[in-house]
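With one protein chain held back, the other chains of the complex are shown just where they sit.
As written, the chain order gives the labels A and B, with residue 1 at the start of each chain.
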C-alpha cells in the first residue's frame, strides 16, 4: 500500500492492500450497464470489491467477519485458477452496500482480517495448503461453503491434490466432525491441484481436525523441500 | 523468429514468431483424421495456426486484420488458462484456407500485427491488463466477441479480476458506449483471474472508454509494484 495521500486522492476506488496480493476497492455508484451485466440488485448503489492472486478461504473467512460487522451482502464469489505459480485459487469477491461508507468500512475490515487469516496459507517449493477454523460461521461462509450459521466451521485444503486427500482422511479420523462442502480439481474447484473439505461440529472438534490436517499436510508437503511457511511474509 | 533459412526449410510448417510467445504455422494439406476430429470443412485443404502462451485480444485483433486482408475463415479460437505465471489467457487460433499460400499470407500478416497489438498487453509484478480499440471490427472480432461488423470495438481486460471490474465501471461512465461481450473468471473465461468487457459505439467514445480504463487499471495494478509495462519487450 502506497502511503501517498496525493496518489490516493486521485483513486477514489482504492482502499488498500493485504496479504496474498489482495487489493480492496469500492465503487460508490456502480454504472447501470455494469450493474445489469452482473445482475446486481438496484437495492445496492455501492460495491465493495476484494480480489487476490493468492488465497480462497483466508479471504472468505475475512469477508465473513466484515459481513458480520457491517451492513453488506455478498454478491459475487468466484475462484479463478491462480496462486501465482502454486496450484490453488485466487479470488474475486464483490458485495453490495446501500452507501459507499458501508462498502468502504466492510473492505477495510476485510483487508485487516485477510492480513490475519493469510497466516494460515502456507507454501514451500512445490506444495501449498490453507487451514482455517472459526467458532462462529457468518453469512458469507454459509453462502459459499454451506457452513451452518453460528456454528464452528473448519477449512482443510492442500495441494498437490493427493496430499489434501490424506489430510482430509486423518482430520476426519481425529475428531467427530461432519463434512458440509468439498472440492476436487474438477468438482466445485477451478481445475486447481487441491482437495478441500469444509467441516462442522463442536468448535473443539473442528479445531482438532484442522490442526491434525495441518500437521499431516505440512509433513507431506515437506518431502518436496522446506517446511511450508506462511505466505504472509512474501505476498503482501 | 530464427533467421535461418536452412533451419526453416526443414520445417515446412513454421512461419515465424511474435510477441506473447506466439508461433505461427501452416499445414498445407491437413490429415483427414485430424480434419474429422476438429470438424474442419472439406472446403479448406490448408490451415493457418497461431498459438501463444500470453495474450488473447492482441492476437484476436491481429487475426481480424489478417482475415480482412486475405481469403481465410476462422475455425477455432480457444482460450487456455495461461499467460506464463500471470492470471490471464494464452490462445489457440486456427483458420482455414483453400491453399497454403493464403494460409501462409494470413499467418504472416497476423504475426506482424501481433507485434503491434501486443504493445497493449501490460504486466507488472502481480497484475496484467489488455486494452485495445479498433475503428473497424472485422469478421474475427465479430465471431469471437460479438463485435458489430465494421463498427468500432474496444476491449478492456484487467487482473486480478476486481481491478477489471473497476476499470469496466470507470470506462462505462466515461463515454457513451455499449457492452457487447463480457467475461468473469467462471463466465465466458477459462478460470482466469480477470474481468473483461467488449464495447462498441462511435470510435471516439470507444477510444475514450478504453483509454480511461487503461489509466485506472494501470494506477490500481501499480499499488502492487511498478507501473505496468508492455510485454512486447520481454516475451518475444
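Here is the rule we go by: contacts are C-beta pairs under 8 Å (C-beta built on N, C-alpha and C of every residue); 3 or more make two chains touch, one makes a residue touch a chain.
Since we're looking at a predicted model, the values are computed, not measured.
Taking the complete complex into account, A:192 is the one of A:52, A:91 or A:192 that touches the chain left out.
Checked against the hidden chain, the listed residues A:110, A:163 or A:210 yield one contact partner: A:163. In the full complex, subunit A touches the hidden chain at residues 81, 85, 87, 126, 160-163, 165-166, 168-170, 172-173, 178-179, 182, 184-186, 191-195, 197, 216, 219-220, 223-224. Residues of subunit B in touch with the missing chain: 1-2, 10-11, 13-14, 17, 21, 23, 25, 27, 30-31, 33-34, 37-38, 47, 49-53, 76, 78-82, 84-85, 90, 92-94, 190-191.
Everything that follows uses one rule, which is that only the chains that are shown with their structure count from here on.
Between the Cα centres of subunit A and subunit B there is a gap of 31 Å.
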